[in-house]
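With one protein chain held back, the other chains of the complex are shown just where they sit.
Note that the chains are named A and B in the order they appear, and that numbering of residues resets to 1 at the start of each chain.
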Amino acid sequence: MRLLPVLPVVVPLITAAALAVLTKLLPRAWSALIAIASTIATAAAAALLLRDSLQQPIVYWFGNWKPNGRMALGISFAIDPIGAGLATFAAVLTAAALVFGSKYFDSVENHFHALILCFLGAMCGFSLTGDMFNLFVFFELMSAAAFALCAYKTEDPGALQGALNFAVTNTIGAYFVLTGIGLLYARTGALNMAQMSEALASHPADKLVLVAFAFISCGYLVKAAVVPFHFWLADAHAVAPSPVCVLFSGVMVEMGLYAVARIYWAVFNQTLHADIASLRILVVSIGAATAVLAAIMCFSQRNLKRLLAFSTISHVGLMTIGVGLFTAGGLAGAAIYTLGHGLVKGGLFLAAGMLLHRFSTVDELDLHGRGRSEKWAGFVFFAGAIGLAGLPPSGVSAGDDLIHEAARAIGYHWVRWISFFAAIITSAAVLRAACRVFFGWGPRREEQPGGAPKTQESRETDRSQQRTPMTMIAPAVALVVAGMFLNFTPRLKRIATQSATEFQNSEAYSARVLRAAPKRTPTAPAPAPENPLFGISAFACAALGAACYLFSKSFRSTSRWITRPLSVLHGLHSGHVGDYVAFLTFGIAAFGLVCVLCLR
Amino acid sequence: MIVFQAFILLFVAAGGTAVVFTRDATSQAIVVSFYGLLLGIMFFVFQAPDVALSQIVVGAMALPLMIMLALARIRKQNRKRQQ
Partner (left out) sequence: MTRRIRLKFFLVSAAALALCFFWGYAGLPAFGHGSSIYADIVNAISVPQRHITDAVTAVNFDIRGFDTLGEEFILFTSVLGVILLMRRTKDEPAGDHEDKAPGRKVPPVSDAVRVIALLLLAPTIVFGWYIVVHGQVTPGGGFQGGVILSSAPLLLYLCGSYPKVRGAAAPRLIEIAEALGAAGYIVIGGACVALGGMFLENLLPLGKAGTLTSGGMVPFINLGVGLEVSGGFTLILLVYLEELMEEKES
């Protein structure tokens, strides 16, 4: 137990250092194999940590700098099932992405493997740590690797622009996180989360604490791409290589939400607990706005990768609602939703990558009917649409059940309708795209303006393959099938609810980290009963909507009233980084003002 | 001592404003270098010599160098594209 907690971080990083030197000496297949082996080892280590932390959450002090009674000096890893589960999930997705990418890039690898391994190491460290500044350091490492990976296709001028938007907005978010950490350190004199929590709990929250909370949350919410911080995500996904998009959508964005949940429950809960009703309204309304807005943007996209990116934003909005309910059920639902959505979305992005590899375009209208030969990609797309709608037994449906039950328990009945709307629209968009590409249904051209303009997409591979290799098909199918049947995992909901209850027990967290108090098992409430009607009706409505759109010209022309507001919305997503930063400033200022004026 | 600190803070504020309002990229690299030096002096005046050492080398030397080299690469690439 002296080495295991460190392995998920250290194994990918040291392999990255080795590969950076050896990548020219080894044949490409070897370097891919070493990277995949290292990822599998990381996943195994993280899974072992998950198993151990289910019995007793682990606290690990680096350098053996244990708290000496007054003060925690060193850096600690405070590993609980949700964090370890997120790290395992990140490793599994990375393995799938690397397997996909092994035959995908024709050119010399150019440090692709080293960068992805650094990215994985950072994500594992991010989800395991219990120290505020260490969280920030791993956040920065994650961002540095992500910027480089996003700009990977350097011959495409759009790639640099998308990566630049990504880099500028996320760096501003990181600046606000750092400012918040500085304010809290000045107030409490500590950087360990548990220590900060105890130091803050002794006084009621004043303006400094509220401003620090607002800044740190907004900084991490920029990474989580909620409205109005979400503009960078579509641009970044449109230009990043498909294996990298899997990681971005599947786990990097959700890490931002995890950070917000972690810092609230580990640091601010004991001092902000009285204001939890107002915080609920704030976070749930942000999540609802994100879900609705992104779903509308999703349906009006032509570029498949941008379509999937907007559907990610919409689903992250639903996860934000889950986290923002501030109950154990909501958090557990968000955790399971992350797993289910990440698996399905990963598979969908890999399928989009297969189409790009074969046809050198991901524009839905250009691909009209051409996908008939790609049976596996079609299967993944249709299965993905089912998974996104939340048809049981998918992971998304399990998450939805828990979130709706938690919302109903505190009186937020309207959450179910927002979730319904987002599920229908995003699933209908994927279904529409799949039918158009793989069956050739629907019109060949857009009749009315107001949709997204056509985007250029450069090839990711240099030769158009006649056959899609099995290394590309297998990960896509495996991911989407796992996402569709996730609810068959035994006692998934019970474990999630129990872990979430423990996550939200701030006093026990502080006692465990600072004084090594043993854990008392709380009794988790019985998980919500399954409600299959929601998922089935969502999917049925989605199928109906997609069919109407494709086949009925009158349906398309009656929606003319939506053209004007839709074009305004598209105009806002202009690609100009100044616009994005203006919205970011507005978002942080609004969040800060609400926090200071409405919470006390 | 407090006089030094007040003065250097004013200079740093003026330097930051100057960096933002310099429009030409090459000139901006020089202004960034000078601003980096001002920041290094500020850290030294506030009794943080480690940070001042890092800042002087990175902010006054490495960063403006990278900016100017990147600008030179871009100029060269543009010229090649035109030919």
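Here is the rule we use: contacts are C-beta pairs under 8 Å (C-beta built on N, C-alpha and C of every residue); 3 or more make two chains touch, one makes a residue touch a chain.
Just so we're clear, the structure is a prediction, and the values are computed from it rather than from any experiment.
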item: Residue of A:V99, A:M123, A:A212 or A:A482 touching the missing chain in the full complex; value: A:A212
item: Touch with the omitted chain, as defined above, among A:L183, A:I536 or A:L569; value: A:L183
item: Absent-chain contact - pick from A:I36, A:L50, A:V99 or A:L115; value: A:L115
item: Positions on subunit B contacted by the hidden chain, ascending; value: 49-50, 53-54, 57-58, 61-62, 65-66, 69-70, 72-73, 75-77, 79-80
item: Residue numbers in subunit A that touch the chain omitted from display; value: 2-3, 6, 10, 13-14, 16-18, 20-21, 60-65, 70-71, 73-75, 106-108, 110-111, 114-115, 118, 121-122, 125, 133-134, 137-138, 140-141, 144-145, 147-148, 151-152, 154-155, 160, 179, 183, 185-187, 189-191, 206-212, 214-215, 462, 571-572, 574, 576, 578-579, 581-582, 585-586, 588-590, 592-593, 596
